[in-house]
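Our next item is chain A:
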Amino acid sequence: MSAPFLYGAAGIILFALGLWSLLVHGPLLRRLIALNVMGGGVFHILIAVAYRGDAQAPDPVPHALVLTGIVVAVSATALALALGRRLDSGDGDD
Partner candidate 1 sequence: MDWIDWLSAVLVALGALFFIAGTVGLLRLPDLFSRLHALTKADNLGLGLIMLGVLPQVGGPLQGLKLLMIWLLVLLAGATGAHLIAKRALRGDGEDMFE
Partner candidate 2 sequence: MIYDLWLLIFDLVLLGTLLALAVAALSSPEPRRAVMLFIAFGLWLSLVWARLRAPDVALAEAAIGAGLGGALMLAAARRQAREAQQGQALAVERPSPLAVWGLAFGSLIAAAALLWVYYSTLHGGPEPERLADLALARVPESGVTNPVTSVLLNYRAYDTLLELGVLMTALLGIWSLGRASAPFQPAGPALTAMVAWVVPLLILTAGYMLWIGASAPGGAFQAGALLGAAGVILRLAGDPAAGLPGETAQRWLVSLGVAVFALVGLALMVAGLGFLTYPPDQAKWLILAVESAATVAIGATLAAAYVGGRRA
């Protein structure tokens, strides 16, 4: 039971919880929250793998990957919300 395993396991559980919510719930906003929780789980696994304890410096490559991932996730959420708003306003044409 080491720190990377504990934190990585939490990340996997977050991913599974988000996956279940994504598949079960209908409204767009709940699916976006589920998607973001899944993303948070994946980032968490990466950060857990990069942790080396207090003695060594942490691994910087997964940190950079997660930084990129956070920005991409928020961009996708913004675009999905705009799409949802446009769909709801329903201009009448398919």
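Heads up, the rule we're going with is that a contact is a pair of C-beta atoms (placed from the backbone, for glycine too) under 8 Å apart; a residue touches a chain by one contact, two chains touch by 3 or more; residues count from 1.
The candidates were selected such that all candidates are chains of the complex that A comes from, given by their letters.
Because the structure is predicted, anything quoted here is derived from the model rather than measured.
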Touching partner of chain A in this complex, picked from 1 or 2: 2
Partner candidate 2, residues of chain A touching it in the complex: 1-10, 12-21, 23-24, 26-30, 32-34, 36-37, 40, 43-45, 47-48, 50-54, 57-61, 63-64, 66-68, 70-79, 81-86, 89
